[in-house]
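Here the complex is missing a single protein chain, while all its other protein chains stay put.
As written, the chains take the letters A, B and C, and residue 1 is the first residue of each chain.
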Amino acid sequence: MKNNPGDAVVEEVEVSGHIIDSLLLPKILDSVITRGGQFRIVEINIGQQRNDPSYARVEVSAGSREQLERILAEIADHGAVSIHAEDCRLIAADVNGAFPEGFYSSTNQRTEVRVAETWVPVDLQEMDCGITVDVESGTAACVPMSDVVIGQPVIVGHVGVRVFPEQRDRGHTQTFEFMDSAVSSEKPKRLAARQVAKWLVEAKRNGGQSLIVGGPAIVHTGSTGYICELIRRGYIHRLFAGNALATHDIEQSLYGTSLGVNIEHGEIMQAGHEHHLRAINTIRRCGGIQPAVERGILTSGIMYECVQNGVEFLLAGSIRDDGPLPDVITDSLDAQRQMRKGVRGVTFCLMLSTMLHSVAVGNLLPASVRVVCVDINPSAVTKLSDRGSFQTIPVVTDVEPFLRALVDEIAKLDLWEVQVETQS
Amino acid sequence: MKNNPGDAVVEEVEVSGHIIDSLLLPKILDSVITRGGQFRIVEINIGQQRNDPSYARVEVSAGSREQLERILAEIADHGAVSIHAEDCRLIAADVNGAFPEGFYSSTNQRTEVRVAETWVPVDLQEMDCGITVDVESGTAACVPMSDVVIGQPVIVGHVGVRVFPEQRDRGHTQTFEFMDSAVSSEKPKRLAARQVAKWLVEAKRNGGQSLIVGGPAIVHTGSTGYICELIRRGYIHRLFAGNALATHDIEQSLYGTSLGVNIEHGEIMQAGHEHHLRAINTIRRCGGIQPAVERGILTSGIMYECVQNGVEFLLAGSIRDDGPLPDVITDSLDAQRQMRKGVRGVTFCLMLSTMLHSVAVGNLLPASVRVVCVDINPSAVTKLSDRGSFQTIPVVTDVEPFLRALVDEIAKLDLWEVQVETQS
Amino acid sequence: MKNNPGDAVVEEVEVSGHIIDSLLLPKILDSVITRGGQFRIVEINIGQQRNDPSYARVEVSAGSREQLERILAEIADHGAVSIHAEDCRLIAADVNGAFPEGFYSSTNQRTEVRVAETWVPVDLQEMDCGITVDVESGTAACVPMSDVVIGQPVIVGHVGVRVFPEQRDRGHTQTFEFMDSAVSSEKPKRLAARQVAKWLVEAKRNGGQSLIVGGPAIVHTGSTGYICELIRRGYIHRLFAGNALATHDIEQSLYGTSLGVNIEHGEIMQAGHEHHLRAINTIRRCGGIQPAVERGILTSGIMYECVQNGVEFLLAGSIRDDGPLPDVITDSLDAQRQMRKGVRGVTFCLMLSTMLHSVAVGNLLPASVRVVCVDINPSAVTKLSDRGSFQTIPVVTDVEPFLRALVDEIAKLDLWEVQVETQS
Partner (left out) sequence: MKNNPGDAVVEEVEVSGHIIDSLLLPKILDSVITRGGQFRIVEINIGQQRNDPSYARVEVSAGSREQLERILAEIADHGAVSIHAEDCRLIAADVNGAFPEGFYSSTNQRTEVRVAETWVPVDLQEMDCGITVDVESGTAACVPMSDVVIGQPVIVGHVGVRVFPEQRDRGHTQTFEFMDSAVSSEKPKRLAARQVAKWLVEAKRNGGQSLIVGGPAIVHTGSTGYICELIRRGYIHRLFAGNALATHDIEQSLYGTSLGVNIEHGEIMQAGHEHHLRAINTIRRCGGIQPAVERGILTSGIMYECVQNGVEFLLAGSIRDDGPLPDVITDSLDAQRQMRKGVRGVTFCLMLSTMLHSVAVGNLLPASVRVVCVDINPSAVTKLSDRGSFQTIPVVTDVEPFLRALVDEIAKLDLWEVQVETQS
C-alpha cells in the first residue's frame, strides 16, 4: 500500500473558527503526524481576543496518494477542508440495502456537501449512514444502509464534503471520536503486558529501578508465582505493600491458602479464616520476616524471594490490619518518610490492585516516573488520576492474567537477549 | 473580593515549546477565560513543521489584582511565565509542622525557582508540598508540611516559580489536574438534577421536545411516580423504552411489585416472579396498552400516564423479552425506522439506566441534541461516548434519587414561574 | 383479600429427598411463615447418614383459601406436593398468543404434571412459559405465551404439578429464585433510608449509641449538610473517619470546595487542588480542630458540629494522608486501640462510602451490633461480608441521595414524635 517514498503528495487545507482554544488546529496537526504525514503551516491568523475568529492554511504531505487520502478523510471530520473545492462524487447504488464501495460514512456533526458548485446542508444527520443526493432539487440527506435502493446516488470519498464540529460549553469544540476513553475495559490488554515487559527490561538494562506497589489480590488471585519469577529474574528492585499482601503471601506459603481459600483448588478451607492470623502469629514469634526465612520457617513466596534476592521491601500499616507483622511500619508519617526515601531512583512503577498504596505512592512520585496501574475496577484508576497522578497509564483488567502475560513476555525478551549475547 | 471593574490589571506572560500540538497554549487561553480574565495574543511564532518549537507572548488582564494572581497561578502550572522575572518570595516558617500562610503548593512536574536572579531546579519534586530554599548554596527542595521546622524559608506565592509540563507520547503535554475525569462518582449530583430541570423547563417554554429513554430500573428502584409527575406536568413529550420498562410498570400497577419485589416494603413477594408474566398476559388479552387503559384495567403508572397525556411512546423489542406486550415492535429494523422518525424535533434527551436503548438512540441523534445519561454504572456512560455520542453528559448515580431531586427542582421552577405569571 | 381469621384452611404436603442438607425443608418452612401461614410437622424421618433420603409430612394452614393457595404455589417450586394428588386442571386458550387467566407459570426445573392419574414429564422445560397437555397421548410441554393458539389446553393453578429441584455440587439443592442477590443495584433504596431512620430513632429513644463511619465522598458529593443535621438533631453519638473526611469538610467550610470542586456549582476551581492543603495548614497552625472552632476560624461543617454538640470523633491516619490534621492518630495500632474503646456501647453503626474504615470497624464490632453499609460500589459491600462482618446490611447507592432521604425520614419521625408528645 506504499508508493516510493520520494514522491510526496501534497494538498492544502484550511480551517477557521475558534481553532486554537477549541483545540481544532492541534487535533488536525496531531492527526497528520499520527497518520505518518507532514505538515507545514502556510498561513495563520490568530484572533487576538476571545471573540475573534482564527484562520489557518496548512500544507499536508504524505508518502502516497492513499495515505494522503486517509489523512484528509480524518482531518475533514475536524473541519479541515481542501482549498480546492470540488463537487462531491456520486455513484448509483448497485445492490439493494448496501452502499457502493468507497461510500462516505457520516458522522453526527452538521455536514454540508458540494453539489453543482454549491454547498448544500445534509438533512436527517445521523452517524454511520451514507449520504444520498438529489441533484435536481439540490438536496442531500443521510440514508441508513438497509434503506438503500438500487439506483440511488450515494456519495463516495470525502471530496466535496465538509463537517462543522459542534461548539458547546465555553467554546470547547467536541470532535467525533470512537474508543477514546482511557478506562474502557474493552481494549486489548495483551499489548499492555508486552509494553510493561519492555519497560521492565529497559529499566534493568539501563540501571533503572523498578518498584512494585501491590495489594493482597495478587495472592488471592493466585499470582504469587509470577511476582516471585520477576524477582528472581532481577526485574523488581523494590516492593511497597501493606500487612495484607505480606500476610496472605506467608499464609499461602505456610498453609496453601489465601484468606482461607485454597489457591490450588479454589475451595474454602476448614477454619481457613484463621490461617492468616496463625501466619502472622508465627512470624511475630520469630521476630520478623527475615528471621523467619533464616530459621527455615518461611521457605517460599514473595516475601521469601525479597529476602533471598535483596529486594528492599517496605510494609506500611493501616487500621484494618490484623496483627500486624513485626515488619509493618504502623505510623503513617514514618511510613511516608521511608517511602519518600524508597522512591528515589525509581524509574518505573507498577501498581497492582491496591488503591490505598497506589494513591499514597502516586502522591510521592515526580511526574517524570512512568507509572502503570493495573486494577479490575475502573474507578481505582480514575481516582488515581483525579488525585494528580495524571501520568498514570491505566490497565483495567484482572491482575492474575495480566501478570501471567507479563511473565510470558519477559521470558521471551530474556530468551531473545540470551541469543543475541551468545551470537555476538 | 472584587475591585471596581474598570481598573483592569494586566500582565504579560510567555510560553514556548510545542505549545500548539501539545495543547499548552489552548489550555492557557481556556484557563484565562474560564477564570474570568481576558487575553490578547501579542506575538506568536508557530513552528511550520513538527519539530520546530513555537513561541507565544500573551497579555492577560483581569478585573482585580487578586483575580489576576489566581489566573497567573493557574497558567503557571501550564508553563506560562511572566516576562518580568522576579526572584521567588521567601517567608520563614513560624510554626513547626506548618507552612506560612500563602505558601506555594507544589505539583509533581519539574520545577525551577528563581533565587538571586538565577533559575534553580527544585530537588525531591513531589506534589502537595512546599518549597524551601537554601539561599546561600542556591538550592531548593520540596518539603512536606509535617517536616517543616521553625525558621525554615518557604516560598510564598507564584512569583519566581516556573513549571515544565511533562512531554510524553507523541508530544502530548500532560498537565497537572485534579478531578478531571468525567465519570467520577465522587462529584456532587444534586447540581446535575438542577441543570436537567432547567433544560426540561427551557425545552417546554421554547416549544422543544424532550425525550426520555428509559430502562426497567426506573420501576425496580421505585421511581415510577417521578416519571408520572414529569409527564403530568408536561415536561416529557416522548418515551422510548423496551418491553421490560412497560411490563414492570404495568406489573407494579396491577400487583404492586416489580420483578416480584414489592416496591413499598422491598420484600420479595410470593410467586412474585410470575407477576410480570401475568401482567403481560393481561395486556395481551386486552389487545394492547391503550385498550387496557380504555377498559379501565390499567389505571396508573408510566404507560397509563403516557396514554392519558398524549405522550408518544415507542417500545422496541429485544431477544430477552418475555411475552412481549402487543405494543412492542419486535423487528429491530422496524424499530430503528420508527425511532428515527421519533427523534425528529427532539431538543433534549434524558437517558435513564438503559445501555441498550441509550446506545441505540445515541446512534440516531445528531450531535446538536443535548443528551444527559444517568446510570449507576460508570462503564455504561463510557460505552456511550466510545460509540460516538461524545456530546453525552454523564451522571454516575442511582436513578431513583436523581429523579426525586429532578422532580423537586422542577417543582421549584414551576412554582416560581406561576408566581411570575401571577404578578405580571 | 382476608377471610375471617378464625377459619384456618389446612392442607398436608410431603417432601422427600435430601431435604435437610439440601436446605429444602428449611426453605419450605420459611416460606410458609414468611407468607403468613403456620406449619406443623406431622411426620419426619431424617436419613441417619449422608446417602439416606429423608421424608417429611407437613401440615400447612392459612387464614384464607387464597393465602393457602399462594403458599402452596410457592412451596411447590421447592418440591412440596400435596398428599392428596389430583390431576392438573386444564383450560382451553381463548385468545391467540395469550394464556387463560390463572395459568401455571413454569420454572426451569424438571417438572411433572398429573394427567389421568399418571405423572407425566414436561417436555421442552423452560422458565416463564405455560404448560400445555395433550390428554390423548398423555404428553405435556412448555409453551411460550406468544405461541399459544386458541383452543390449546393450558394448565391453570398448581394442582397436579410437581417440581424436582435440581441437585448439584455436594448435594446442595438449588431453588428457583428471583432477585435474591443482596447487592443488586436494582432494588428500591428509599426503603433502606426509612429503615435506617427507624433504627436511629430507636437508638436515641432507648439510650443506644449510633456510630457513623464515613469517607470523604460524603463531602465530595455535597452531603455535609445532612450529617450536620443528624448531629444537631442528636442522632449521631460518635464519628470515626480519616484525615480525608475531616480535611475536605474543613476545606468546604473555609473555601466552599471539596478536592477543588465547588460544591455549589460543581465547577473545578482555580488552584482548587491547593485548598485542602491550605485547610490542613490552617488547622495545624491553630493546633487542632477544637482550637480552630474556639478561635472562630472553623464555623461550620461536620467537624464543627461534632465539637459544638459533643460528638466524640476519632480520626485514624493512613499513608495517603496529606498533612495530616493534628487530630489524626497516625499510628494504626493506637488508632485500633482507641476505636476498640470507641465501639463499646455502640448499638447501631452506619458506614458511608469508606472501604478502609468500614472493614477496620467491622473487624472490631460484635455480630450483635446492627451495621448498614452504604456504597455506590457493590464490591465494597461484598468485601465487608467476605471479611467476616456477615451481619452487614448492604445498600448499593449513592451516598448523597441516601442521606437526603434519611434526613427526610428522620424529620418526619421527629415531627410525629413532637405531635405525640404534645397531645399526651
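Criterion: a contact is a pair of C-beta atoms (placed from the backbone, for glycine too) under 8 Å apart; a residue touches a chain by one contact, two chains touch by 3 or more.
On a predicted model such as this, the values are computed, not experimentally measured, just so you know.
S.K.: Of C:V95, C:I297 or C:L333, which one is in contact with the hidden chain?
M.R.: Missing-chain contact among the listed residues: C:L333.
S.K.: From the list B:N45, B:N96 or B:S332, pick the residue that touches the absent chain.
M.R.: For the chain that is not drawn, the touching residue is B:S332.
S.K.: Just to verify: which one of A:A217, A:A316, A:A335 or A:L384 makes contact with the chain not shown?
M.R.: A:A217
S.K.: Which one touches the absent chain: B:G317, B:G342, B:P366 or B:P394?
M.R.: If we include the chain that is not displayed, B:G317 is the one touching it.
S.K.: Applying the definition given at the start, please give the residues of subunit C touching the unseen chain.
M.R.: The list for subunit C reads 20-23, 25-26, 29-30, 33-34, 38-41, 44, 46-50, 107-110, 124-128, 144, 146-147, 166, 168, 170-172, 174-181, 183-186, 333, 336-337, 340, 363-368, 378-379, 382-383, 385-391.
S.K.: Tell me, which residues in subunit B touch the chain that this view leaves out?
M.R.: Against the missing chain, subunit B presents residues 259, 273, 316-322, 324, 330-336, 339, 356-357, 359-360, 363, 377, 379, 386, 388.
S.K.: Using the touch rule from the top, list residues of subunit A that touch the missing partner.
M.R.: That gives, for subunit A, the contact residues 31, 34-35, 70-71, 73-74, 95, 97-99, 101, 103, 105, 128, 145-146, 176-180, 185-192, 217, 220-222, 259-261, 263-266, 268, 270-274, 277-278, 280-281, 284-285, 322-324, 376-377, 396-398, 400-402, 404-405.
By definition in this document, only the chains that are shown with their structure count from here on.
S.K.: Just the number, please: Cα centre separation of subunit B and subunit C in whole Å.
M.R.: Each chain reduced to its C-alpha mean, subunit B and subunit C end up 30 Å apart.
S.K.: Centroid from C-alpha atoms only, then distance subunit A to subunit B, rounded to Å. What do you get?
M.R.: 22
S.K.: Using mean CA coordinates as chain centres, what's the subunit A-subunit C distance in Å?
M.R.: About 37 Å, centre to centre.
S.K.: Which positions in subunit A are in touch with at least two other chains?
M.R.: 333, 336, 363, 379, 386, 388
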